[in-house]
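Shown here: the complex without one of its protein chains, the others still in place.
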Amino acid sequence: MKPAPFVYYCPASLEEALELLAEHEEAKPLAGGQSLIPAMNFRLAAPAALVDLNRIAALAGDTGMENGGLRLGAMTRHSTLEKSRLVAERAPLLAETMPFIAHPQIRSRGTVGGSLAHADPAAELPAVMVALQATLVLQSAKAERRMPAEQFFSGLFATALEPGELLTAIELPALPARAGCAFEELARRHGDYALVGVAAVLSLDSRGRCEQARIVLLSVGDGPTLAAGAAAALAGLEPSAEAIRGAAEHAAATDIDPPSDIHASAAYRRQLARVLTRRALIRAAELARTASGIAER
Amino acid sequence: MAGRYVGERVLRLEDARLLTGRALFVDDLQLPGLLHVAFLRSDEAHARITRIDATAARSRPGVLAAYTATDLGDYWRPGPLLVPPPPIAGLVFHTATQVPLARDKVRHVGEPLAMVVAESRYLAEDALEDIVVELDPLPAVTDLEAALLEPASLVHEQFGSNLAAHVQQRKGDYAAARAAAHRVIARRFHYDRGAAAAIENRGVVAQWDARVEELTVWDTTQAPIPIRNGLAALLGLRESQVRVIAPFIGGGFGPKIMMYYPEEVLVPWAAMRLGRPVKWIEDRRENFYATTQERAQIHDAELAVSIDGKILGVRDKFLHDTGAYDPYGLTVPINTQCTLLGPYVVPHYDSEFTAVFTNKPIVTPVRGAGRQHGVFVMERLLDFAARELGIDRVEIRRRNYIQPDAFPYDHEILFQDFRPLVYDSGNYPAALEKAVELIGYDGFVKQEQPRLRREGRHVGLGIVSYIEGTGIGPYEGARVTVEPSGSVRLATGVGTQGQGHFTTFAQIVAEVLGVEVGCVQVSTGDTREFTWGTGTFASRGAVVAGSACHAAALKVREKILGLAAPLLGVPPAELVLEAGSVHVRDAPEQGMRLGELARKANPLRGAVTPGTEPGLEATAYFGPDRGNAASGVHAMLVEVDAETAAVRIKRYVVVHDCGTIINPMVVEAQVQGGVAHGIGNAFFEQLSFDENGQLMNASFMDYLLPTALDVPSVEMAHIETPSPLNPLGTKGVGEAGAIPTGAAFAQAIEDALAGSGVEITEIPLSPNRLFELLEAARGAP
Partner (left out) sequence: MIVEGTYPLPGTPDVIWNLLMDPEVLVKAMPGTKELVRTAPDRYEGVMRIGIGPITAAEFELVILLTDMKEPHSYAMQIDGKGRAGFTRGTASVELSPDGAGSMMHYSADLQVGGKIAAVGQRLLDSVSKLMTRQGLEALNRELQSRLGGAAV
């Protein structure tokens, strides 16, 4: 398991990196390398060149935004986000999810930008970014553009990134006042690819009814899957146990079309989607009620 | 035998080196001019080779050679049959052994087609892409039943079928027992393939020194001496010209006792031809095909019982998957056949198996070596019988045990060492009672479980019993030498793959010679140090090699006393060995350091009494009359999430009997590690081959090994029934933890899901599979 030969570039700045990517069509950016390098060692990937982003300090780090949101540099390591107090305060869903991503060793090298650009259907961060309605900043040597996370993921391992473009930052809006979040995942072993995962953000109106539900599942299809039917089923209702059960049923039965693989059949995935969506919504609703000062009836 | 060291929790002497990176493993070797090897392996499970051309590979810069089967000339030949079948009446066995490089036909995915030798592994892998191969696919033989009844093709045409062997062993008259039975419990059981997955893959480094005409081979083998002898014969060298070193090895577990692997015979050959040292290190993906594996069997078994649950007889007919070749004979299925009987009185037994060739990697023993399957079948049948008869599952076992006063107990069939299966000693009821107490069986069944059920929780208990045949022959040897420094050197022919031999053997010798255990330097696995022996396998190291160490130490002790007595002017009976000296009892000042005595035993001038051997050194061998029977009981508590079918192990108890314990920490570690392996077998590990013989999970992403978070800390207790078959009274313990885990798991999960109608007759399980079983029991589509 040794990779095929390749050329290695190590730019010191973002400008230099973008120029290299524009000039060398067959070059791939190297972030944490936790998915790319194994694929290269298996010789299933054989890029002619790698553009190493790890020396570009400007691309890493998490900072608060004036609107109460959070800006994450694409090269910020998972482990940084895991330990960040800012993330815990402003994006509790993200903080809750981090320990589910692989193992500490992998999190010490893997980056949020790398995970999103790779767009593995079993990855946690794409689902979380869609649930949180993040905005992604994409840059090329010529231009910069911004895109909602929901539009960024276009299919199996497919994103809106054009050739020569890099994802450079992720902006998370502030959470609504009466919101609660929860993340649930089931894997065979701790750190494994999820069999099914659910990221849920539930916000209530002043009367304690569901104003918006963002329910996003992972490992049930080509990428982060928004359970629109489940969300619609909850809209305007109090998130009671019964309402939540109905939403979870929607998520499992109609919002997803899961694949089968050697670890889980499509039927088993649907069952997990049903159970995990319900569990996530119950917790999110509880947190939303607490945030609103509403007691459960 | 117990005293200062034997039975003591001595910290392992080898750990400081291992933990600080100072231990040598095969891949650590850096030799001047070292070349590296990569193998081109078949992607097809069954195909004719219509074309293979390595010309382009040879002309790549940095490549020194690229060999295919034709390039090997006379060197190409199938490997030897390592374990001939036992002398069982009516036995049928077809020999088909592995070849160094496939010729004419490939018979499993991963079978080597070509070998490239280059300046680096990177270049060697680049060169693999230059080799042109055309394979004409044939239907793959994968289903064990179809392979025999309606084969779409034959793995080995010369046999006219895919039958590799047929063996029947009988005792008594099962048909009569069946006719007299109150109930007959019959089921079909499936056990699926798994790998050993040692942390270190295989590796071979070979160096031919033309000046002294000696070949040195470093090899991750469990059998350095047989490898040395075999390589010498293959390469036309004298045995004394070949030195095989098995250095520190990261786990063996069985597949490294398979011998004359293609890589093992080709790397030394290439080193001699090219005149430069050659290294091959297996990568993990190769390990899934190129290293042997085990465990697929299908059993149709039945148990005839009386109304009070006594076993009248067992009939078992099973198919055993031996893979594409059968160099290791019938060790695994014979173990299954024998271990099924377990600790029970089985008056009538009819066991028949057919070993089947398939287009899958070769099957040879992997920790447990076929015993798991036998235990699974018997324990499950007893569980089903208990349920049908309304007898408690612990009670039904109690009623059928061989009693402590019934030893030696002859089961009247043949074991893997070709000797009759006779149990030497044991106390099965005591182990069961201890396990029942530790797991809190009565309280759980009567109070805790009903309470948990009322809370809607599904917690279950599994408790199973097993026998492990260990310590088989033929023999091992050891040489003990007291050196002038006072240090003691111990050399033995077995290798070590983490079992703690550097400590346990030192304990045995230190006890006999009265020296500090840290003074005993142990050498294992180096054929220059010791040249007679068979290897580390079948849980026999401590029993057979340990007994040889003991015997050699006793001989040296005799020499010490014989030499010291006249020097100190007293009869030998008045001398004691203590703290590295020999002295008159109760008069330590009247004595001599052993090192000084060793110097005196090797005079440079003068005369000795005729017949005196110099030095304080002796070699001794030990070969037991037959293997002995270790035993135990495992009990576990599991909780099943009925919604997700996820399973969590809450507690795991092992009560184990391995006779005299040399080092309790080593025994506990073996049991803990064995249980980890067993949990993997039962719930995580499954080699998924599709119907075309393609392995669908050849990486740790998808072949799941349990991690520290999945394996509980095992709660242990020991029963000690010493074995009369060796002077230490010890029995093997290497595989015990792995053997009954599947059976315990199945019983525990069924217990957790009682009332659901789910019956478990297969291993391994998974949440996905449990979900399927639950749905099926519910009548869902």
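Note that the chains are named A and B in the order they appear, and that numbering of residues resets to 1 at the start of each chain.
As a working rule, a residue touches a chain if its C-beta (ideal position, glycine included) is under 8 Å from a C-beta of that chain, and two chains touch if they have at least 3 such contacts.
Just so we're clear, the structure is a prediction, and the values are computed from it rather than from any experiment.
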For this session: Sort through A:Arg178, A:His263 or A:Arg289 and give me the one touching the missing partner chain.
Result: A:His263
Seminar exercise, completed: Of B:Val92, B:Met696 or B:Ala776, the residue touching the omitted chain is B:Met696
Exercise. In terms of residues, what is the contact footprint of the unshown chain on subunit A?
Worked result: 4, 35-36, 38-39, 42-47, 118-122, 155-157, 193, 221-222, 259-263
Exercise. Which residues does subunit B use to touch the chain missing from this display?
Worked result: 43-45, 109, 129, 137, 285, 288, 688, 690, 692, 694-699, 701-702
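Heads up, the rule we're going with is that only the chains that are shown with their structure count from here on.
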Seminar exercise, completed: CA centroids of subunit A and subunit B: separation to the nearest Å works out as 44
Exercise. Which residues of subunit B touch subunit A in the complex?
Worked result: 121-122, 125-126, 283-285, 643-646, 684, 688, 696-697, 701-702, 704, 706-707, 709-710, 766-768, 771-772, 775
Problem set entry | For the subunit A and subunit B complex, residues of the former touching the latter | 1-5, 42-43, 186, 188-193, 195, 262-265, 267-268, 271-272, 275-276
